[in-house]
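The structure follows.
One protein chain is absent from this view; the other protein chains keep their places.
Naming follows writing order (A, B and C), and every chain is counted from residue 1.
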Amino acid sequence: MSFRVASSPHGHIQRKTSNVMLAVALACLPGIATQVWYFGFGVLIQLVLAISAAMLAEAICIRQRERNALLTLKDNSALLTGLLLGLSLPPLAPWWIAIIGSVFAIVLVKQVYGGLGQNLFNPAMAGYVVLLVSFPLSMTLWLPPLQLVEYQLTFTDTIMLIFTGYSETGYSLAQLRVDLDGFTMATPLDTVKTALTNQQTYSEILTGKVFSDGYGIAWFPVNLAYLVGGLWLVQQKIISWRIPTAFLVTLFTLSFITHIISPDGSASAMLHVFSGASMFGAFFILTDPVSASTTAKGKIIFGILAAVLVYLIRNWGGYPDAVAFAVLLANMCVPLIDYYTKPRTYGHVSG
Amino acid sequence: MGVSGKVETAIGMSLATTFVLTIASIASYLLDQYILQPLALEFLRTLGFILVIAVVVQFTEMVVHKTSPALYRILGIFLPLITTNCAVLGVALLNLNEQHNLIESAIYGFSAALGFSLVLILFSAMRERLAAADIPQPFKGSAIAMVTAGLMSLAFLGFTGLIKP
Amino acid sequence: MTILIYSLLALGIIALIFGAILGYANIKFKVESDPLVDQIDEILPQTQCGQCGYPGCKPYAEAIANGDDINKCPPGGDATIQKLADMMGVEAKPLAGTEGDDVQEPVKTVAYIREDECIGCTKCIQACPVDAIVGAAKHMHTVIEDECTGCDLCVEPCPVDCIDMLPVQPKPDTWRWQLQAIPVKQIN
Partner (left out) sequence: MESLVEKIKSGYMWDFPGGVFPPERKKMSLRDPIQQLPLPSRFYVTVKQHIGEKAKISVAVGDKVLKGQALTQVQGPMQLPVHAPTSGIVESITDHPIPHPSGLNDQTIIITADGNDEWCLKQPTINYLTLSKVEIVDKLKALGVAGLGGAAFPTYVKHSNSQPVEVLIINGVECEPYITSDDALMQAYAAEIVSGIEIFTHLLKPEVVVIAIENNKPKAIQAMEQACAGKTQFIVRAIPTKYPAGGEKQLIQVVTGKEVPSGGIPADIRVVTQNIGTAYAAYKAIVHGEPLIERVVTLTGEQFKKPGNRWVRIGTPVEFLLKQGEYQQSKTPRIIMGGPMMGFTLHNAQTPIGKISNCILAPSETELPPATNEQACIRCGFCADACPASLLPQQLYWHSKAKEYEKAQSYKLFDCIECGACAYVCPSEIPLVQYYRVAKSNIRLQQAEHEKAEKAKERFNARNERLEREKQERLEKHKQAAEARKAAMSQDPSAQDKVAAALARAKAKKQTDAPSPETKANPKQSAAAAIARAKAKKAKAQAQAQAETNISQNEPNVENTKLDANTQNLEPTEKTNDAPANSAADKAKAAIARAKAKKAAKMKQDEQASIASSKHDRQQEKQQETSHLTNNQDDKEARIKAAIAKAKAKRKQLGEDK
């Protein structure tokens, strides 16, 4: 009788790449729910658009290289990229924004490097940055939280808005953004930045419409939701605790120090940590295994580096929420970090 | 592009460039201050700077050739390239119209070189990792390097507005 | 007019000063011959087989040192080309002559003399670059298997054509793990 010959570890645990990616996607659910709750159905539509565009782009690229498209799609990596990108887009951004972002992310940032596991940059964030840089206007059209908006948007309204730019009753997006007392609304971080530049003290800003007891109204619960999702991931050992903790701790301490130095000149540490995309970035973007550092020490350095960059750009840079840029800049340094943070092997003196 | 294939060569190249840039900015400042200005020969400035830079590069090439033949053989053809590197001349000229004094222009030259080295080393570390990826055939080699450079510049866009003029 | 003279003068002085510095540096930093050639020779497989078109490995090393391309050495195969490419900082091209088909490993061969036909003419002994053939005039010749580098040079001079190149059989300790080629053997 002939025997099948195979190489040595014959057993295997049940956790496949597809389960890993799926788990990360599931961990985003609480975040998505809160975002939909606060910003309406736009988020869901953006998600659908982004994910379908990503999957389609991946399928085409894979077939170009004569490989089994179905198999690669099953590993859910395109789904995850689409999801992350969709979440970071403004809910009512026009439909072509999501499509361009995902296609760019999948084709140019991932497939060109050879597909899963070989891209140097985080596809979702690269896509987001390209969109932010090339379509600044439509990317900063963040709708204020639903409670504040005078005109309640129905589902058909959102779809009409996204696909035609005008709601059912003819209001343009800009008009809709007007809130009760007339001036346009922006994200907490954006308000802080613009206010700080025209010398308003931080305490005055806090009294503004957007904030309630020290935190952005909608954004604080969204960040909380992502924090919950992230902690579940860490407990499941899908992502290592090193990157998120390093990132959040550094961000917190840095902003805390500056806040002490000039309480009026900068936002409080808590606001930094719980607003914008900090939590979302820390647990879902930075820990993307492919583009992050792989060594234990390297992960900590990677987290710290990203936090420093976010802090720099937020306080002095031109963009209000710089998680995307910080991630890309940190990704650039990953090969170098991995090169110098080899762990000490058994039986060797130095690393 | 050619030298940024491996991290070692990139480090070698950045050290050489830093050395050249700092010395060149100091030399060009001295040249301008004490020779061109008094004789009112401002129009000779560019020519003089190129001369200075060429000499400094030649000098570094000899030093490298003597100190580490291995590095010299790998860097060989790229060392004279530094002269054609417009950053060097650019820094020298910028020093002038920013009216930097001696120390300022030295620091200016050095930090410009530091930036150049940082990008070069990061870029070479990335390319070294790309060497083993199964990149589709049309993108192999310099094509993928250009894409990476593009994405890097995209990332650096984040720094816009950092320095308030 | 004076401006012209001044500028010429100034440039002249500057050129002079720098020329002096360069001259001085040139003497101080004299560099002796480049040890590159024997580093390349180190990498070549020393079969002295001449399949690269040069009568031996040392001449081929000199040729590479002053610019010949690095993929002419079949016994060295891809490993040598890779090492030469790293050393010379040149792109590693596939082995000359095998661009077409996929590059399989050159099968290592060893010379074997069919003893009953050997007439002891010592022609192969003279041809063997590494003296791997034992024998004397009018006496039986045989190849020392460990010493033979498989360079194929002894086959041609043999008048009675009794030398074959046989592939080397893997022994359990020299057996190499194959990646995809894990065979499913039909044995019963």
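By definition in this document, a contact is a pair of C-beta atoms (placed from the backbone, for glycine too) under 8 Å apart; a residue touches a chain by one contact, two chains touch by 3 or more.
This structure is a prediction, so every number in the text was calculated from the model and none was measured.
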Chains shown that the absent chain touches, full complex: A, B, C
Per the touch definition above, residue among C:7, C:48 or C:71 touching the missing chain: C:48
Residue ranges of subunit C at the interface with the undisplayed chain: 41, 44-51, 53-57, 78-79, 82, 100-101, 117, 119-121, 123, 129-132, 138, 147, 149, 152-153, 155-156, 159-161, 164-165, 170-172, 174-179, 183, 185, 187-188
Absent chain, residues of subunit A that touch it: 1-13, 15-17, 19-20, 71, 75, 77, 115-118, 240, 289-290, 292, 294-296, 338, 342-348
Hidden partner chain, residues of subunit B it touches: 129, 131-132
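Note that only the chains that are shown with their structure count from here on.
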Of all other chains, the one whose Cα centre sits farthest from subunit A: C
Multi-partner residues of subunit C (at least 2 other chains): none
Touching residues (chain side subunit B, partner subunit C) in the complex: 5, 9, 31, 35-36, 39-41, 44, 47-48, 51-52, 55, 58-59, 62-63, 65-66, 69, 73-74, 76
Complex contact set, residues of subunit B against subunit A: 7, 121-122, 125-126, 128-130, 133-136, 139, 144, 147-148, 151-152, 154-162, 164
For the subunit A and subunit B complex, residues of the former touching the latter: 64-65, 108-109, 111-115, 118, 120-121, 126, 129-130, 133, 309, 312-313, 316-319, 322, 324-326, 328-329, 331-333, 335-336, 339
